[in-house]
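Up next is chain A:
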Amino acid sequence: MDLLGFTIILVKVLVVFAATMLGVLVMIYAERRVSAFMQDRVGPNRVGPKGVLQPIADGIKFLMKEDLVPEKVDKPIFILAPAILLIPALMTFAVIPFGSSINLFGREIALQVADVNVGVLYILALTSISVYGIVLAGWSSNNKYSLLGGLRSSAQLISYELAMGLAVVSIILLAGSLRLNDIITDQQGSFFSWNIFRQPLAFLIFLIAVYAETNRLPFDLSEAEQELVGGYHTEYSSMKFAMFFMAEYANMITAAALTVTLFFGGWDVPLLDEGSLGLFGTLLSVLSFLLKMAFFLFLFIWVRWTFPRFRYDQLMRLGWKVMLPLALFNIFLTAGYLTLKALG
Partner candidate 1 sequence: MKSNGKPKPRFTFEDPERVEQIFSQYPDKKSATLPLLHLAQSQEGYISNSVIDSIAELVDCHPAVVMDCVSFYTMFYTKPHGRNIIQICQTLSCSLNGADELVDHVTDKYKIKPGETTADDQFTLMKVECLGSCGTAPVVQMNKEYHESLTKQKFDELLAEFE
Partner candidate 2 sequence: MPLLKIDGKEIEIKSGTTVLQAAEANGIEIPYYCYHPALEIVGSCRMCLVQVEGMPKLQVSCNTFVSDVSSDRKVDGKYDMVVHTQNDLVVQERKNILEFLLLNHPLDCSVCDQAGECYLQDYSFKFGNAHSRFDENKRVRPNEFLGSQIVINHNRCIMCSQCVRFTQEISGTSELFVEARGYNSKIAVLEDNPLDNLLAGNVADICPVGALLSTDYIHKNRIWNLKKQPSVCQDCSVGCNVDVFSQTDQILRLTARENLDVNGYFMCDIGRYGFHRYEEIDRVLQPMVRKGDSFVSADWETAIQKTIDLIKKNKSNTAGIVSPFHTNESNFLLGQIFKDVLGSLPPITGEEITYPSGFRISADRSPNTRGMNDICEGIVEDLASKIKTQDIRTLFILDDGVDRKLDDKWKKIIGKMDSVIVLSYAMTDLAKLAHVVLPGHAPLEREGTITNDKGRIQWLRPSLPVKVESKPDWEILMLVRNALDKKTEHFVELGEVMKKMGEKFENYAGITFFKVGNQGYSINGKSS
Partner candidate 3 sequence: MATIVKSYEPTFWDKLYLPALMRGLIVTFRHFFRKNVTIQYPDQKHIPPEGYRGLHRLNKYPEGRIKCVACEMCSAACPADCIHIIPGPSPWDGGKERYPVRFDIDLLRCIFCGFCEMACPEEAIELTEIYDFSDYTRDDLVIDKEGLLEVYDLTKDQNYYTKKNLSKASSVNTSIDT
């Protein structure tokens, strides 16, 4: 690999990393502001204009706080757990294309850190790792609430990962590839070629599963403040505590990006050929990607302040008895459709 190629990749990594972290900050601010508006409140409005510097202030506060490690915890794991949670969350974004390719320095640069041909698999694998962070945090805390939170999280993950994977399978069937770029290309063209219209059931299952994956309300049983006093992060403080939340928001961003990529044509702008517009087309595609993502991020917050938390048994029933059969049924439908199409 030449130096330029290496530099380009390095820049892409840095840009994606920085963008994700900035996204986390924006999300923290947005979450508080939006929730306040939905409750007829004002929300943070003191730090900076309209309170936009609030997340920075929060970050500084977290850094200044005493980093407490309780006496009876399993120290190495206790310290490692937040990192195990945060790193995969940040890594997931690597395979997601966030714009059409661009011509610079005489070569075509894809707006994507790595164009992996098993991108979907990569994403599913990494998001599964993140649950280890929660389970280990819960277990190492040596606290019954934390342990329960961790256990719930792992059980939740198994039941929803499955449905989510199966929902994605129907998309893969349509695209015929595990590469995310192929999936986007498959959706290009008319407005109705987006997978949301072709696979509404898969979208529904995927969306619900994503909420469970990111431990967001109404599926945040691993935190469950009212029952579990904070769940897996009960014993955490200072920056380690903050890392859990950074991971949560990073996960949300990734999940939103994935939803957009799989069901909303990714960076695709309908009825437009971005490639023919040059740099402007690329910018347009990135903007389109960001807008779509923003909607789903808003939906995350919106849902959180609308629905109450599920009971644990309801969660399990929904996962195993409703979503899994539905996903299987969807695969069957898709496969049947494709077979019929192939047969002519």
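On how the list was made: all candidates are chains of the complex that A comes from, given by their letters.
Convention: a residue touches a chain if its C-beta (ideal position, glycine included) is under 8 Å from a C-beta of that chain, and two chains touch if they have at least 3 such contacts; residues count from 1.
Bear in mind the structure is a predicted one, so any value in this text is a computation, not a measurement.
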All of these sit in the same complex as chain A, but only one touches it there. Which of 1, 2 or 3 is it? 3
In their shared complex, at which residues does chain A touch candidate 3? 34, 36-42, 302-303, 305-307
